[in-house]
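One chain of protein is taken out of this complex; the other chains stay put.
And now, chain A:
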Amino acid sequence: MFLAAIIGVAVTMLLILIRALLGPSAYDRILALNLFGTKTVLFVSVLGFLNGRPEFLDLGLVYALINFTGTIAVLKFMQYGDLGWDEASKDKPDV
């Protein structure tokens, strides 16, 4: 039962990877990465159930957190050129 779900998620990941490679614009790649992260969360959760190890769900939760933060960080970097500095160290050359 879990195997069917895992195969489904794996096929989706493959399709998303193809879109990530083909994607003409950078935003297609970010979309594919964001989706791939969500699918990894599902994959890890179902895998945890398959092997009877409930700790995998913590992995899934943490991965969902990191995936979201990463996507937002990449988008912010693309839009503003940097991830923002506080006033004190804005014009310091070595930062």
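Just so it is clear, a contact is a pair of C-beta atoms (placed from the backbone, for glycine too) under 8 Å apart; a residue touches a chain by one contact, two chains touch by 3 or more; residues count from 1.
Methods note: contacts and distances are computed from a predicted model.
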Missing subunit (named according to UniProt) among the choices "Tryptophan synthase alpha chain", "1,2-phenylacetyl-CoA epoxidase subunit A", "Sodium:proton antiporter" or "Peptide/nickel transport system permease protein": "Sodium:proton antiporter"
Positions on chain A contacted by the hidden chain, ascending: 1-2, 4-5, 7-9, 11-16, 18-19, 22, 25, 27-28, 30-32, 34-35, 38-39, 41-42, 45-46, 49, 54, 57-58, 60-61, 64-65, 68, 71-72, 75, 78-79
